[in-house]
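My questions all concern the structure below.
Only one protein chain is missing; all other protein chains are in place.
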Amino acid sequence: MEGFMYPNEVELQWSVLIVLYPFLTGLVAGAFILASLERIFRVEAVKPTYRLALLTALAFLIVAPMPLQLHLGHPERSLEMYLTPHRSSAMAMFGFVYLWYLMAVLLLEIWLDYRKDIVLLSQSTRGLKRFFYRTLTLGSNNISPGALHVDDRAGWVITLIGIPSAFLLHGYVGFIFGSVKANPWWSTPLMPVVFLFSAMVSGIALVMLVYLVTSAVRKAPVDMNCLDTIAKYLFYTFIIDFTLEMLDLIHRIYEADESFRSLDFMMHTRLFVSQIVLQVFLGTITPLLLLAATQLVRFSPSIRKGMYSLAGFCTLIGILAMRWNVVIGGQLFSKSFLGYTTYKMGFATREGLGPAIFLTVLPFAMLYVLVKLFPPWYEPLPPINPSPSAD
Amino acid sequence: MLKLQDINHLLRMAAVFAIGLVLFLVFRRAFIPKSFGRYGHFRGDAIAEITARPIVYAGHDTCEGCHPNVADTKAKGAHVHVNCESCHGPLAEHADDPASVKPQKPDVAHLCVRCHSENIAKSQGFPQVNAKEHSRGQLCNACHQPHNPGLVQGARK
Partner (left out) sequence: MNLTRRQLLVLLPAAAAAWEYVLAGTPEAAPTYNSTEHWWGMLLDITKCIGCGSCVRACALENDVPDGYFRTWVERYHVSDFHIENPVVDSPDGGKEGFPPSEFTGGKNFFVPKFCNHCVDSPCTQVCPVGATFHTADGVVLVDQNYCVGCRYCIQACPYGCRFFHPTKHVADKCTLCYHRITKGLTTACCESCPTGARQLVDLKNPNDPIHIFLKTHSVQVLKPHLATGAKNFYNGLDGSVR
């Protein structure tokens, strides 16, 4: 500890798991917005990633509550948030936003879009898989054009509702921080907006990377029109995100209220690597320059793929760093503005780096399972070795 | 024109949601603590649980009830407003069972200096000394009677 801190402030309360949580929900919101581009705004170019984006959102949404459960002092009491939610608490209301988004938006939309495949798979598979798909059909095997048309219309409505729901899902996380008047690093009306746009940036980058990686693994051709369109939306969204973050920074520097000197010092010392190096230079400036270059100069497809990959990867690092800087940064300085502490992150502890890494990898494992159960590929792969007969 | 068979699956899904909602409401009824909401948005029984904590400091009124002589001595000196347990520590257990629970004698070597060692942040009017220079190694109660801390007879100035 450096300087003076209130005695109870020296230990951090919210750990790396609470850094991970907005990162994961942000990816969900961003992936969903990308999917909705095709469904609502008729951006046909990104259709190849529609189903993949939905499955990605679901994989991350399922894992999202896990860091929270690990963090709670009494996870066995966590249902209290649903039984006796305190209506003035953003955290309590968020429980319902999450439930709404999972059940009424994401699961419903995936079910409606995949229903034909589910019915066909319930007839062509055997054993446990057959039971699984049959349950999902809810006993209805109607895949006539009339029924499918109904599905399409219903899906459209769900997606339409889903867009503000996705905004709410991650905007709420921003509000959880932004409404804490005790903490000047967090307390700003810009917080939900900044969180939301950075979420969109990270989600779009993630789907782009997943598309590139899965195409490489499957040895399938990448639809360059699709990829270029995704990159374009990533670029535009990033510009808005960057503008908002710069606005927050300039405002703070200009107003220079009582917290400013303390926060400024913290940013130049404790947060230098994570904020200046990782978030700003590696995570924002670098991808923006890469993406801007691809908009101005016509590179070959393979070079574009490389630049997009690098930009996407840097973006994800940058957005993760942003979550770190907000959550951990907000606890490194004293509310007396007279001192600083350090974050002692363990590895093999309940809230340590080990579980954090595990929970970051887990959604990809979950995505793998989802992709196997609900193949999102629109064009069938040409067989590499013709198999003798179907098994 | 919507045919019933074409929206059948939607109706089944709606039924699943309805069942889920009913189960949730039943679960709520069963698991919300009975006293919740009695006085506000919290478990009413919590107040009783908190007020049931054991008392550790008896309070000077209780001490003076059994030790009126000490109270009289104190009333004449500078420590009149210093409560008994300030120096003697928590004594509710002793007050409940005076015969078997005896209070520990205060550790004079460390007790007095906590208040009376000189410190620039204490107000100038407050009696404070540099303990080593002041007592030259002697314990404070060699010259000062704690219940009435003026100098005892025969003490050297």
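The first chain written gets the first letter, and so on, giving A and B; residue counts start at 1 in each chain.
Convention: contacts are C-beta pairs under 8 Å (C-beta built on N, C-alpha and C of every residue); 3 or more make two chains touch, one makes a residue touch a chain.
Given the structure is predicted, the values throughout are model-derived calculations rather than measurements.
S.K.: Which candidate, A:L249, A:A293, A:L338 or A:V361, sits in contact with the chain we can't see?
M.R.: A:L338
S.K.: Of the listed residues B:H60, B:H94 or B:H144, which contacts the missing chain in the full complex?
M.R.: Checking each option in B:H60, B:H94 or B:H144, the one touching the absent chain turns out to be B:H60.
S.K.: Given the contact definition stated above, which residue among B:L4, B:A30, B:A99 or B:A121 touches the chain not shown here?
M.R.: Of the listed residues, the one touching the omitted chain is B:A121.
S.K.: Among B:S35, B:T73 or B:N141, single out the residue that touches the unshown chain.
M.R.: B:S35
S.K.: Against the chain that's been left off, what residues of subunit A make contact? List them.
M.R.: Those residues of subunit A that touch the unshown chain are 4-9, 11, 13-14, 71-75, 77-78, 80-81, 84-86, 88-92, 95, 176, 179-183, 331, 334-338.
S.K.: For subunit B, which residues lie in contact with the unshown chain of the complex?
M.R.: 33, 35-36, 38-44, 46-57, 59-60, 79, 81-83, 85-86, 89-90, 113-115, 117-123, 126, 128
Everything that follows uses one rule, which is that only the chains that are shown with their structure count from here on.
S.K.: Quick one: report the Å distance separating subunit A from subunit B, using the average Cα coordinate of each chain.
M.R.: Whole-Å distance between the two chain centres: 46.
S.K.: Going by the contact rule set out above, which residues of subunit B touch subunit A in the complex?
M.R.: 2-3, 5-10, 12-13, 16-17, 20, 24, 27-28, 31-32, 36, 41
S.K.: So in the complex, the part of subunit A that touches subunit B is made up of which residues?
M.R.: Listed in rising order, the residues are 79, 82-84, 86, 103-104, 108, 111, 115, 137-140, 142, 144, 146-147, 149-150, 154.
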